[in-house]
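The structure's right below; bear with me while I get my questions together.
A single protein chain has been omitted; all remaining protein chains appear in their positions.
And now, chain A:
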Amino acid sequence: MESSMKINNHSLLSKIATNNGHGENSPYFDGWKAYDANPFHPQHNPEGVIQMGLAENQLSFDLIQKWIESNQNASICTPQGASCFKEIAIFQDYHGLPEFRTAIANFMNRVRGNRVRFDPDRIVMSGGATGAHETLAFCLADPGEAFLVPTPYYPAFDRDLRWRTGVNLLPVVCESSNNFKITREALETAYEKAKFDNITVKGLLVTNPSNPLGTFLDRETLKDVVNFINDKSIHLVCDEIYAGTVTTGDAFVSIAEVIEEVPTCNLDLIHLVYSLSKDMGFPGFRVGIVYSYNDNVVSIARKMSSFGLVSTQTQHMLASMLSDDTFVENFLSESRIRLARRHDTFTRGLAQVGIGSLESNGGLFFWMDLRRFLKDATFESEMAFWRVIINEIKLNVSPGQSFHCSEPGWFRVCFANMDDETAMIALWRIKSFVRKNRNLKIKTKNQYWQNNQHLRLSSRRLEDMLTPHRMSPHSPLASPLVRAQN
């Protein structure tokens, strides 16, 4: 009787509530759990796990704080701003405050060096980029239909695009042999496979700059992508959430620019996702944006935004902040400088101990190459080494398999969510681990390496060390580890 009650009770909830579609049982979250159980703190817990699995931008809050202090009327809770309180608190129009939309469009323009002009009337709110992606999936695909997504990709897309929508995600496999570029061949292969499996592909989702790679697409690749989706008549969703983190600012090419250069592009297929969580470091404020060139999608996404509107208290504050052009320009340029500096600190430091990463200029992380530390080129070995990193080196970094990477040995390392002191400690931990473990079974020059000679790694020093016939006189270590390379 009781067991049948239990069975009954299980079916009392929906399938969605009881399946694993939320994705939180994936190993990606194990590192978080290890961190939560033993979080690093410079004074209280200096031996704890340092969080390097969280793509947050904490480097420029001082600039924002300064602005807030000088602009008290941006808050409806201060004496200066309180006169707006009632009007703002009542406003629940899903079009959003007009000044908010204008300020967001203005900010998005400036992130792209004013090379594009976004239309405030196409700005639609959502519950963070998380909400934006789900909304677009609801708008563009029916249950059972699919989106193509290049690997490696942000793990939570599995939840955001699939969980409640019933939509599928199919990988477009990108490989280290060409720096994980998205190729036309890879796109075609993925598309054909879906066709063969009788799955209707409704769109392609691209994150640019990429999470976890930190690289951004060149104009050529973007055009290829645009041509591909037009040929197949499928949608293109471009997640440009990291656009403002590109340290070589003007080099970034937005989809908004490219479509102007492809006059045959069907604009009804083009949609953007944006958020202030990464560029400004505001994940707590839940500012997600759906921007579509398709009027129908704008209209319906706007109706759906009722499920995740931005608090008007936040809209009001940001309308003020982001329309302050001087502040925005200064913030963007200073933020880029700090991100570049922190990025270099890590990549150069790691290169000193023979650890390379994919050359990149965007994102809040870098894509670290630890292939030679794996026992063998398998995902089991990747997992095993990852546990070593968490438990012995005491860093939470994210293993490539959680990003659906097709090759084991890559790890995403976040660098912008800590202060300088913690960054130094993290770096020191890696270096000392590498030095201590010179007995670690490391792949010496072999077939595996030869295939990857053209891989662009971020530091000249590292390239020097790997080159068979040259040992740089400036090589900092006479370590057997480095010698073993040759």
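The definition used in the following text is that contacts are C-beta pairs under 8 Å (C-beta built on N, C-alpha and C of every residue); 3 or more make two chains touch, one makes a residue touch a chain; residues count from 1.
As a working rule, contacts and distances are computed from a predicted model.
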Omitted chain, identified by the protein name its UniProt record gives, among "Phospholipid-transporting ATPase", "ER membrane protein complex subunit 6", "Origin recognition complex subunit 3" or "1-aminocyclopropane-1-carboxylate synthase": "1-aminocyclopropane-1-carboxylate synthase"
Residue of A:L169, A:I199 or A:I300 in touch with the missing chain, whole complex considered: A:I300
Touching the absent chain when the full complex is considered, from A:N109, A:T183 or A:Q313: A:Q313
Contact with the hidden chain (one of A:F40, A:F138, A:F228 or A:F327): A:F138
Options A:I88, A:I199, A:A340 or A:I425, residue touching the unrepresented chain: A:I88
For chain A, the residues touching the chain missing from this view: 5, 8-9, 12-18, 22, 24, 56, 58, 61, 64-65, 68-69, 72, 75, 77-79, 82, 85-86, 88-92, 127-128, 130-131, 134, 138-143, 159-160, 163-165, 202, 233, 268, 277, 281-286, 294, 296-297, 300, 303-304, 306-314, 317
